[in-house]
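Every protein chain of the complex appears in place save one, which is left out.
Moving on, here comes chain A:
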Amino acid sequence: MSFDTASTPRLQMRGITKRYPGTLANDRVELSIQPGEIRALLGENGAGKSTLMKIIYGVTQPDEGEIIWHGEPLKMRDPAQARGLGIGMVFQHFSLFETLSVAENIALAMGAAAGTPKQLEPRIREVSQRYGMALEPHRLVHSLSIGERQRVEIVRCLMQDIKLLILDEPTSVLTPQEADELFVTLRHLAAEGCSILFISHKLGEVRALCQSATVLRGGKVSGHCVPTECSDMDLARLMVGAAEGLEASYPKVHGGLTRLRVDDLNWHNADPFGTSLAQCRLEVRSGEIVGIAGVAGNGQDELLALLSGEVRLPSTERERITLDNQPVANLYPDARRQLGLTFVPAERLGHGAVPDMSLADNALLTGFQMGLTRAGMINHGKVMAFADKIIADYAVKTPDAHTTARSLSGGNLQKFILGREILQQPKLLVAAHPTWGVDVGAAAAIHRSLIALRDAGAAILVISEDLDELFQISDRIGALCSGRLSPLAETAQTTPVEVGRWMAGEFEPVTHA
């Protein structure tokens, strides 16, 4: 690459080391980026990407190592100093204030000298038009879509003389089409000389956008490369080491009898910041996995709550959701569980498991209908046996079943929760974001478990934001957008592009078959 020979890098990180209690988040990390370069920072969850970004942006300070900006070593004390140098950061979890307007959010970040929100409005309009990111300065952030919120974050960075833009997994909240639009903006910026550091674990995107990549694994740089010259497998090996299960593909199947039927489900959400569901229709058959894609906040939480029984419809509408032709929409979760529905919620700690209770007690919480209690008394022997079986069958790494749920890693806890639900031999399993924040090895194990359950004849509904995952494991696929559900298609007959359009709401309303 021509960049390697260019004169002074815009930013150099030398020997950056950062320790947190119990972990070495960054271990002698080296990184360098030239003006106008788009560099990817690749790595698994927990590889140390976010820590490195926070160090560049002055949120945390490194224990060792130095930061060199335009050839000058400096200490990055705080984000204000970083912004002053022309470094902008777009966080994965947006740092926006929902109760403030777009202009107020931008004014807050820019400091008092930049002017009042009102004075900034013309410039916000100008910058957002120039880079093709439509924004209305008056609107309150809570009324914006996720994509629009990201635009606010980016425009906020572009309002100043930007030299280096850092984006932390920016596409994880976007539809494929929105991601393409973002890439156009980023290329435009790079052409003007802005350096861009693009954090991701999606290899396709990195190849489409970035001229160079630095890969982190376990806090260390495991390699530098040119993404267009590497295969997915090369990159994946750099990211995770032994690349077991990465290429797994599972045969697609046709389901049998209809297990779950959702028929014209309408539900008004009383929470003004939530989503209401409209005319959702869905069938899940025995022996198949149905995947529901969608950008977060489009009704996933609401649909899950209605399916699990945490939210119920009045009994006049109980036919809206049926399990084996039996109306369940008005039933409480325990009644639905008795009928063979099990549920893996999105939030592991606090919803899927009680953080401060032991694994055994957590196993009892949803498994109590498996004869673990008698006349209201707990049979601790059976509970322990059940918990031990989960731990053994699903390779949960833990000292024993007395360990608290909180002390397990995300992947291990997820394996435990999934195992707990699968061992109850459900007729229908509803799983939300089953591999979110889970390392590749555990994700592959979770996928294999779901496929095995499918092959044993259960109906499975997976709701996920990870389109690659859904294409890998589901037999039929659809998408949620603004509380409406697209038609379902055979996964083998559709493409991520089409599902991406559904995620953006481009589908005809489903009518009665």
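Here, contacts are C-beta pairs under 8 Å (C-beta built on N, C-alpha and C of every residue); 3 or more make two chains touch, one makes a residue touch a chain; residues count from 1.
By definition in this document, contacts and distances are computed from a predicted model.
Student: According to its UniProt entry, is the unseen chain "Nucleoside ABC transporter membrane protein", "Quinol oxidase subunit 4", "Aromatic amino acid lyase" or "3-isopropylmalate dehydratase large subunit"?
Tutor: "Nucleoside ABC transporter membrane protein"
Student: Among A:17, A:60 or A:330, which one is in touch with the chain left out?
Tutor: Considering the complete complex, A:60 is the one touching the chain left out.
Student: For the chain left off this view, which of A:79, A:355 or A:410 is in contact with it?
Tutor: Considering all chains, including the one not shown, the answer is A:79.
Student: So which bits of chain A touch the chain we can't see?
Tutor: 58-60, 78-80, 83, 91, 94-100, 104, 107-109, 112, 116-117, 140, 142, 270-273
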